[in-house]
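For this view, one protein chain was removed and the others were kept in their places.
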Amino acid sequence: MTTQPPQLKKKDFESDQQVRWCPGCGDYAILSSVQKTFAELGLRNEEVAVISGIGCAARFPYYVNSYGFHTIHGRAPALATGLKIARPDLSVWVVGGDGDMLSIGGNHLLHALRRNIDINIMCFDNRIYGLTKGQASPTSEFGKRTATTPMGSLDRPVNPISVALAAEGTFVARTADVFAPHLQAMLTAAAAHKGVAFIQILQNCIIFNDRAFAHVTDREAKNERVLYLEHGAPMIFGKEKDKGIRLVGNKPEVVRLGEDGITEKDILVHDETDESLAYMLSRLDPKDFPTPLGIFRRAGAPSLHEGYQAQFEQAKSKDGEGVILDLIHSGDVWDVK
Amino acid sequence: MTTQPPQLKKKDFESDQQVRWCPGCGDYAILSSVQKTFAELGLRNEEVAVISGIGCAARFPYYVNSYGFHTIHGRAPALATGLKIARPDLSVWVVGGDGDMLSIGGNHLLHALRRNIDINIMCFDNRIYGLTKGQASPTSEFGKRTATTPMGSLDRPVNPISVALAAEGTFVARTADVFAPHLQAMLTAAAAHKGVAFIQILQNCIIFNDRAFAHVTDREAKNERVLYLEHGAPMIFGKEKDKGIRLVGNKPEVVRLGEDGITEKDILVHDETDESLAYMLSRLDPKDFPTPLGIFRRAGAPSLHEGYQAQFEQAKSKDGEGVILDLIHSGDVWDVK
Amino acid sequence: MEVGQSLAWGEGPGYHERPVMITKQLESLETVVIRFAGDSGDGMQITGTQFTNTSAVLGNDLATFPDFPAEIRAPAGTLPGVSGFQVHFSSTDIYTPGDDPDVLVAMNPAALKVNLKDLPRNGILILDTDAFDKRNLKKAGYESNPLEDGSLEGFRLFAIPLTSRTERALEDRDDLSKKEKTRCKNFYALGMTYWLFNRPLENTVTFLEKKFKKKPQFASANITAMRAGYAYCDASQEFQVRYEVAPAATEPGTYRNIMGNDALALGLVAASVRAGVPIFYGSYPITPASSVLHALAKYKNFGVATFQAEDEIAAVTSAIGASFGGKVGITGSSGPGIALKGEALGLATMVELPLVVINVQRAGPSTGMPTKTEQADLLQAMFGRNGEAPCPVLAPCSPGDCFEMAFEAFRIATKYMVPVFLLSDGYLANGAEPWKLPESMDELPACAVSYRTDPEDYLPYMRDETTLARPWVRPGTPGMQHRIGGIEKAEGTGNVSYDAENHQRMTDIRAEKVARIVAEVPDLEVFGPESGDLLVLGWGSTYGAIHAAMKIAHKDGKSVAQAHLRHLNPFPKNLGDVMKRYKKVICAEMNMGQLRMMLRDRFLVDVIGLNKVQGMPFRIREILTAIDEHTS
Partner (left out) sequence: MEVGQSLAWGEGPGYHERPVMITKQLESLETVVIRFAGDSGDGMQITGTQFTNTSAVLGNDLATFPDFPAEIRAPAGTLPGVSGFQVHFSSTDIYTPGDDPDVLVAMNPAALKVNLKDLPRNGILILDTDAFDKRNLKKAGYESNPLEDGSLEGFRLFAIPLTSRTERALEDRDDLSKKEKTRCKNFYALGMTYWLFNRPLENTVTFLEKKFKKKPQFASANITAMRAGYAYCDASQEFQVRYEVAPAATEPGTYRNIMGNDALALGLVAASVRAGVPIFYGSYPITPASSVLHALAKYKNFGVATFQAEDEIAAVTSAIGASFGGKVGITGSSGPGIALKGEALGLATMVELPLVVINVQRAGPSTGMPTKTEQADLLQAMFGRNGEAPCPVLAPCSPGDCFEMAFEAFRIATKYMVPVFLLSDGYLANGAEPWKLPESMDELPACAVSYRTDPEDYLPYMRDETTLARPWVRPGTPGMQHRIGGIEKAEGTGNVSYDAENHQRMTDIRAEKVARIVAEVPDLEVFGPESGDLLVLGWGSTYGAIHAAMKIAHKDGKSVAQAHLRHLNPFPKNLGDVMKRYKKVICAEMNMGQLRMMLRDRFLVDVIGLNKVQGMPFRIREILTAIDEHTS
C-alpha cells in the first residue's frame, strides 16, 4: 500500500452504478461502511478486488469503485482463493448472503477458512433468501414460515460463527449493518489480519424478513442485550455496565455486578486466542444471554499464499529458475542420428 | 423391527461379492464390525440401506447383504436424506472416506447434520485419498508430502469432530477400525439415537498412509494415550487409570491422580449434552493430550423425517386427505356452457 | 372471426403495417391487448391479474405476459424498476399475449419511457400526470416533459392526475395514512380500464375482500378507488368511447386461468395420485422455477414431500434417493442449476431409477438474465452429462399444457425407469391462459406403477421385454436386497463390471430403452396443408406465436403449415416424413438453433433456423416475416 498519492475518500470508492437494493435494505449501510473503511485503510481503488456470489448481497461489487467480480452462486470464496494465490498483492474482499455462503457455498467457505487464505469474507446474514423472494435460508429459525416452508421450516439453523470456528477460522467476528463504527472496526481488524477473516454481518431484509435482528439492533436491545467482545476485557454489558458473564464450571451464566458480592474480578475475560471459549460464546442463546458482537477469535497461522510463495522460492533455490528446454529434455532421453 | 423371524448372524449380512480392499486395509475390520452390529441389533437384511459416495471406503455397500447404493463422490448424505424422508421405516447408513465427506461432500455433511435427519454416517478417516492413489485429504497433516503436495501440504487440516459439532450434530462420536468392541458400541449407540449420528472412524490405509493413527491404535498408545469418553464418568485414562483431565478456568490440562493431592473429584466429568465441552474435547492436541474416543455429544432434537410426518398429518387433518379433482378445480374457476 | 375487427389488426393491409386506431365510436372489438406498467411498488402485477381474471370470468380467451425487474425493489422511479403486465383478451381463440399493446397504462415517466416504443400510433395511452414531476422525469432520463414537448402526439392520450384523484376519493378516510391512500392508485386505474372495456367490478371486489380479510380498511380503500376510477370515466367528457369484447366461443366446461408453473405442479400431483405413488420434490430456489417448489410445498395433504436442499446437487441426489426408496423423485431448477445436476443425472441414467427433471429455462449463458425467457438449454438436456447418457426430453407448449406434459414426464419416468427432462421456460412459467379443467379422473391418462416383490428369478438388471425397464424394487422388500451404483453394471445381475462387451451392450440397452418410448409418442400433427411450400417447426413456448402467425398466413393464402414438437427425444416417428412433405422447413426457437441441429443431424434436411435470443417470446410478425420470406 503506497502512501504517496493522496489518501482516497469514501466517495472515491463509489462506482458509477446506481445502487439497486430495496429502499431501507440493510445492505446500504454496509456498503457505506465498507467504502469508508477502504478509504480509511489507505487502499487504492486498483488494489482492491471485491468478489461476490449471487444474491442481493452479492450485487455489492457493482457499487464499489474497485476491481470486482460478481461470480456464481456460492463459489466466491473458491474463486477468491484462486485470485489471491495468483495475486498476493491484492486486497481481496468476498461478499455473499447467508444462502450464498452457508447453503450452496458452505463447503467453499469451510475450505477457504481452513486454508487460511488471506481474504476477507463478509457474510450478510439476513436469515432469508432475498433475491429469490423469501425462501428459508440456513440461518432461518426452526419453524419459520416462508414461501418454501408454508407450515414452518423443519431445518435447524446453522450458526455461522460456530461453523467458522470449527472450520479453523483464524479471524471470526460478528457485527451488524446499522452499527457503523463497530462494523468499520471489524473491517479494519479483518484487513489487518494476516490470513482469512470471516465476518458475520447481521443485516436487515426489510422486505422478506424485517426485524430479524431487532433483538440486537433495537435501541433498547443495543444497549442491554449486546455483549461487545474485547480481547483482555471482562465480559460486561448493559448500558449501566452492570451485567456480566461468569463461568460456573465450564458453563456461562449472566450475573449482575454488585449483586451477591459479584465484582468485575468474577467476570470472564475475553481471550481471542482461546478457541473453545470462542465456541462457547458462539453458542450463547439470545433467549438467556446477550448477543456477542466483536471478534470471537483471532489467531496467527501460516497463510496459504505465503506458503505458495515460500515453496516457489524454495523450489527455485533448490532446482534453479525453471528452464523449459531442460525440463523437456530431462528423464530417459536418447539421440537418433 | 420385527422380532418374529430368527435373529440374523453376522454372516447373513455378508454379500456374495468378493471384498476388494488391499490386504491389511482397515476397512475389513470396520466391515466386519458393522455386519456383526447389524446382526446384533436384530435388523433384517431388507430393512437396511447402505449408501456411500466414492472412494475405497465407499465400496462398502457391495459387501453388505442389504439394499445398497454406491452413489457419486460426496453426495451420499444428500441422497440418504431423500431416501430417509421418503422411507422413514428404513435403517439408513451412510459410508464415505475423509475426502468424500469432508472435501467434495463437506457441505452435504453439514446440512445433513443440521437437519438432524435420522441417518447414521460413518466417516472412514484415513487422512488420505486411497482410491485415487495417495493425494492429500482434508484431514491430512499440514506439511504432508503426497502426490499432489510434493513439497508438503499447505492446507491446514479440518477436525471432523469439531465440524460435526458446529454443524449442530446431535450424535458425534469417534472410534477406530481396530477397536472392534468400541466400534460396535458406537454403532449400536448411533442406531439407537433418534436423529443424525456421525461417527469418525480412524482407519488405516496400509498402502498410502500406513500408521497414520499409530498414536491411538498402537498397543502402548491404546493403553496410555486414549481417553475413553463416558457420559457421567470422570475423564480418567491410562492403563493404571492414573491420569485424568482437569479444568483450570476453562482450560483443560492433564493431571496425575494421587499427585499434588489430586483425586477423582478434581477430574472433569464427561457430559454428552454439553456442546461446548464436546467442542473443547475435540480440540485436544494429541501432542499434549490423550485422544478422546467415544461419544462427544449426544442430545435430543426433533428429527427431520418426523417433522415431515407431522406436517403430512397436520395438513391432512386440516385440509383433509387431498382430492386431486378438487385441487384442480380450486381457485378462480368459471363455467362455459 | 374477422381480423379487421380487432384493434391490433384493424383495417390495415397486413400484419407488417402498424394498425390504425379506430377513433370513431365503436362498441364491439374482437381482441384487445392492454399493458399495465408502473414502478415495482405500484402493484402492476396484481392489477393485471385482476383484469385477467375478470375477463376470464366474462368468457374471453386470454393470454398474459408479466415482465418484472430482476431486483426485488429496484429504486423507485427508475427504468430498471419498471414492472409490466400485458393481457391479451379476445372473443376468439388467441395464442399469445399479443405483439404490442393497444392500450398502455403508464403510472410514471419510467414506465412510459420503457413501454412507449411498443405502443402503436393512435394507441390509447393512460398516464398519471402526478407522477411526471421533475424528479421522476430525471430518474427516467427525460430531458423534457413528454406531456409538454409534443412527443406524445398521435397517441390517444388520457393524461389524468391519478394519484391526487385517488387521494381525493379517499379524503374522508381518517383510518388511512396519506401513503396508504396513494397506494390505491393502481385500483383507480383498474377501475378506469374496467369502464373502458365494460367489465364488472364484482370479481375484484370479492378478491380484495378476501385478500384483506384481516385488514378490511385496505379492502374498502382499494374498492373505493376502483369505483372512483370507473365513475370518473363514466362522467368525464374525455371518455367518449367504450369497448365491448364479447365472450369467446369456448368449448363448454369449467375453466381456470392458470400459470405454467402452477399447472406443472398440479400435473405432477395428478400423476402421483393416478399412480398411487407419492412424489418427492427436491429443489433449490431459482428464478423462474421457484414457484413450482412453492406450489408443491402446499400439497402436503397429498403426501407431497418437498425438500429445499442446500444446493442443486443435493436437490437432485435427494430425489434419486427418494426414487431408490420407491417414491417418485422429482427435481426442478433453471439453467445454471441444471448445469450443476449433470453428474447426478448420469448416475440416475446408470442406476435406471425414475426421475423427473424440470428445467424452467431462462436466458443464459451463466446467470444470464434470470427474469427473461429463452429455450437455449435443449442441448444441455440432451448432452450435459459425461458419457453416453441419453434421456427422454419433453416440452410443454402452453401454460395449460404444462399440466399434461408434467403428467407425461412422470408416466414415462416410472414406466421406463429413466430420468426424464421436462423443458418449460420463463414465459410459460409466469404466463397464464384459461385452462379447461378435467372433470373426472378418467380424463387423465393411465399411469400404473408396480414394484416387484417376487424374489423368484429376480435380477436387479433384468428387463421388461417391451420397455426394457428394469424392475423397481423397494428397499424393505424381503429377499430382494441388491446394490446399485454409478459404475458400469453387468447385464442382469447389476454387479460392477469392467467387461468390454458388457459395457457396449449396456450402453446400447440404455439407448434402446429411450428409443423405444417412440412407440408411445403420438404422431406429429400438422396445422395447415398436409404438404406445401413451408413447414414451421417449433417446440415449447413458441407454439402460440407460431400458431397465431399461421392463422394469419393461411388467410393470406400461404402454403405453410405448423408442426410443434412436445417430444424432443425420442422424436415422433413420423417427423421425418412430415418434414419431407414441404419444400422448406423452418425451425423457430428462442436459441441459436438447437433443435435445428438435432433435426439436421437426424434427417439430413436443410432446416432453416429462425432464431432469437432476446429474452422475449417471438412476436407474431417475426414469424410472419419469415413465412413471407420462404413462401411464394
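As written, the chains take the letters A, B and C, and residue 1 is the first residue of each chain.
By definition in this document, contacts are C-beta pairs under 8 Å (C-beta built on N, C-alpha and C of every residue); 3 or more make two chains touch, one makes a residue touch a chain.
Model, not experiment: these values are computed from the prediction.
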Can you list the shown chains that the absent chain is in touch with?
A, B, C
Options B:74, B:96 or B:244, residue touching the unrepresented chain
B:74
Among the options A:69, A:228 or A:289, which residue touches the chain absent from this view?
A:69
Who touches the missing chain here, C:31, C:380, C:398 or C:542?
C:380
Of A:17, A:188, A:223 or A:273, which sits in contact with the chain we cannot see?
A:17
Contacts from subunit A to the absent chain lie at residues 15, 17, 44-47, 49, 51, 54, 61-62, 65-72, 75, 78-87, 89-90, 107-108, 110-111, 308, 311-312, 314-316, 318-322, 324-325, 327-329, 331-337
For subunit C, enumerate the residues touching the unshown chain of the complex.
69-70, 80, 313, 334-340, 342-343, 346-347, 349-350, 361, 363-372, 374, 376-377, 379-380, 382-389, 485-488, 498, 500-501, 503-504, 507, 510-511, 591-592, 597-598, 600-602, 604-606, 612-616
Spell out, residue by residue, where the missing chain touches subunit B.
18-23, 25, 54, 56, 70, 72-74, 103-104, 106, 129-133, 135-136, 138, 147-151, 155, 207-208
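Following the convention adopted for this analysis, only the chains that are shown with their structure count from here on.
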Between subunit A and subunit B, what's the gap in Å when you average each chain's C-alpha atoms?
29
Show the residues in subunit A shared as contacts by 2 or more other chains, in ascending order.
103-104, 106, 138, 151, 155
Where subunit C touches two or more other chains, by residue
300, 310-311
